[in-house]
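Please find one structure pasted underneath; my questions will follow.
With one protein chain removed, the remaining protein chains of the complex are shown where they sit.
Our next item is chain A:
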């Protein structure tokens, strides 16, 4: 009951807030299109804050009157009955004969294939998709969050802290964009149904066919949105580092580590991401002891984060003269690269120790080497970062600093998450104990994810980078497992 009221009041408020506010809507969609840029290569976090600042300022400025009118502290949600009971039908979008999106779901119409022309089947499929998207977006939380951000945007002292302000306005733009998109879908669905019913009554088969077609089209686009809605966490859109470390077991496990790294390089290339090797420590005979790559592109972290954990290989080792069966592990860590100004951890220059990584001999004019690898140690935490693949010491240092910054950010996020129990689950400790997937090459061939039980028998294609299905099944499983209402 309470949840129903909550939902209604939230709806009510959203409508009041946004519907009549054209300029507000326009601005938030502007903000949204910048921050949620769908082109994979054009993501640039570092330029965002100032742009958002401007939009945010305008944003809060022109909507302030309506926000003030609706200034309700978050706690008042429970008293939303007042609004909800008054104009319930006017608020929840529905068709002319009172059918709502929830109503469509409740009708339980059979969902048939796309090529069937039964409109109820399409409507039902779309309603299900919208429901799933809302669930993945944690709809209820989203509405509350948007409302909270709106209040903060409206505070007169907002711009005393421009960094914080642009952060707020950016998040607000992003979330309202997502919210409005879903609402647009609901509206669109009901409009199509209205049109179908109307044309049916008017006996206009041509128009009816048009409307059904539009519904089919919508069914497809909403289905695509389902996947996009998997990436809803704060840093999902970021680029990332992927680190692979060989477990115990010598050459066999070092070879496995390099196979895992190869898998990610190929996966990233397939997705159109840019891959740069930052750090690589080769094994004595074969493979790698550890390696770090940088993966640049939209949503790289959102997808790759599903790979965080230990990966287990079972095969007959080519490095074992007796060709016995071996089990080896490789640990994978995925770290988001937060944009400038978004870092959680401030590094003090005086806390750093910078060293040539492999230095020997007199150096200087005595030595001509293209090796300018640098290791940076953050003394207070003992965390280190190395880069050796750049062609100048300066670039190696800059690259290692980026790795160090991201590692410290991750540490800081984990620390903050520990204080917030809700998030600890998603940031599971990356140890060899956290085994997420097995790759069996002998005596049978199978790759199985232990978190989702998703498995395929074509192990070779997985090792060639075909891991999208594993990633998507994990992301949807972790988002959709909560049976809670939206």
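Brief remarks on what is shown
Here is the rule we use: contacts are C-beta pairs under 8 Å (C-beta built on N, C-alpha and C of every residue); 3 or more make two chains touch, one makes a residue touch a chain; residues count from 1.
The rule we apply is simple: contacts and distances are computed from a predicted model.
A chain of the complex is left out here; the name its UniProt entry carries, from "RNA polymerase II subunit A C-terminal domain phosphatase", "Methyltransferase small domain-containing protein", "Ribosome-associated complex subunit SSZ1" or "V-type proton ATPase subunit", is "Methyltransferase small domain-containing protein".
When you scan A:116, A:204, A:371 or A:469 for touch with the missing chain, the hit is A:371. Within the whole complex, the absent chain has one touching residue among A:248, A:322 or A:362, and that is A:362. On the side of chain A, touch with the chain left out of the figure occurs at residues 269, 282, 354-356, 359-372, 374, 388-395.
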